[in-house]
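Note that this complex is displayed minus one protein chain, with the remaining chains in position.
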Amino acid sequence: MFARRRFAVLKNLLEYAGLEPGRLHFSWISSAEAQKFQQTVTEVTEAVKALGPATRMIKDIRKVA
Amino acid sequence: MDNAAIAKGIREAAKKLLGEGKVDVVIGYAKGTVPMRDYPYFAYTPEEAENLTWSGFCCNNLALYAIRRPGRMAVVAQGCVSRNLVGLVNENQVKRENLYVIGVNSPGMVDRRKVQALFPGQTITEVEEVGDELIVKGVGFAEKVARKKVMRQNCYTCVQRNPVISDELIGGEGPASHGGNLDKVAAPWEKLGSSERWAEFQESFKDCIRCYACRDACPLCYCHVCFVDESQPQWCGKTQDEADVATFHLLRAFHCAGRCTDCGACESACPAGIKMRRLTMKIEKDIRDLYGYQPGMAIGAQPPMTLFKPNDPQDFIK
Partner (left out) sequence: MSSKILSKDKLDAFLQGLKGARDVFAPAMVEGKVGWAAVEQASDMLTEFSNTEMSPKDFFFPQTECMMRFKNASGDPEGMIMMAEPALARPRALMNIRPCDAKAFQVLDLIFVQDEMTNDLYWRDKRERTACIGLACNDPCPTCFCTSVNCGPHHEAGLDLLLVDLGDKYLVKVLNDKGAELAKDLPAAAAGDEAKAAELKIAAEAKITGGVSMDQVKSREVMELYEAGHWDRVQESCLNCGTCTFCCPTCHCFDIQDEVQGESGRRVRNWDTCMSWLFTMHGTGHNPRGTKKDRVRQRFMHKFKYIPVKRGGEIGCVGCGRCVQLCPVNIDVRRVVNDMNA
């Protein structure tokens, strides 16, 4: 419940700074809801896969600096 | 009352407090060695209290120095500083009974970068305050500038220029605001698309040299070990890579959520002219909108990030 407030603010901040939308997901899942957990993880994975590799907030130490 | 008269009042109050042994130290401002940079000064004796001043160049937040400081102290506090003192009392970092607040109405502090920008490439040797104007002097020039034109943005939109707590108020109350509308300027990127926001964000922080003066000047950043200094594990890379710089700024701003009084000390401290309030202002706007809270307004108020209500907004949770 405390986390709900913190996540609300954090999510707004990250979107405000232009982190790609659709990469941050929140869900209420209780420890008894195995199926919801499985379903949510699948959905999130698919959504992120569809977006492709992230382009922002990426540190690539291989690139020549 | 003008600043010179207030300065005199502060000196009198400090001399009395120190002379009577009511406090061990008076933390105020003294005149700087360079124009527009009056600095935090610690007076331990009535003689030292003579060095205290008050001006439109008091850009540091003195609440910082009260944190976990032993003994009895008096702190010179304008609106924002008093709000941070309240926040620190509420967060158990300062004991109210050890604190004597010498309150002052703030004239709105001057943004030295704005003044310098009016005289590009020229060396400013002295800046004098005369009422609502500044007289800016340099080699071969002396010009008047309206204070309003060069005021720090946070001072322009401040709604609490009078101290919220004070044990003594020097010069009486003054206007509460300067007429700026904080909600209008707090989140300018909201109207932009995501990639434009990212571009603005990168642009805003690209000159950061990671000196952490913004954090170190901030009365909220009193952690014994800041997350950027953690080494086991190291949360944040040490390089100038944009992801490392962005991580520092996003997380620092987030740690200030529901606590930031928009005092502007971070921006005034920054050697690179970074506007990190672009992040903290947005957060505080959200906190006002979502939870109806403004930091540092009342002793005993509970910080919003340590609370919840059953009906807090949650449409972002699937």
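Order as written gives the chain letters A and B; numbering starts at 1 within each chain.
The rule we apply is simple: a residue touches a chain if its C-beta (ideal position, glycine included) is under 8 Å from a C-beta of that chain, and two chains touch if they have at least 3 such contacts.
What you see is a predicted model, and the numbers here were worked out from it, not measured in a lab.
Here the chain not displayed is in touch, across the complete complex, with A, B. From the options B:N3, B:N60, B:N84 or B:T280, the residue with contact to the chain not on display is B:N60. Shown as candidates are B:G19, B:P175, B:P188 or B:P271; the residue that touches the absent chain is B:P271.
Screening B:E50, B:D183, B:E196 or B:D229 for touch with the missing chain picks out B:D229.
What subunit A contributes to its contact with the hidden chain is residues 59-62, 64-65. One chain of the complex is left out; on subunit B, the residues touching it are 32-34, 37-42, 60, 64-65, 117, 120-121, 123, 125, 139, 207, 209-213, 215-217, 229, 231, 237-241, 268-273.
Here is the rule we use: only the chains that are shown with their structure count from here on.
Separation between the centroids of subunit A and subunit B, computed from CA atoms only, is 33 Å. Within the complex formed with subunit A, the residues of subunit B that make contact are 187, 189-190, 192, 194-201, 237, 239, 241-244, 246-247, 250, 253-254, 257-258, 279, 282-283, 286-287, 290-291, 304-308, 310, 312-314, 316-318. Here subunit A touches subunit B in the complex through residues 1-2, 4-21, 25-28, 40, 56-59, 65, going by the rule given at the top.
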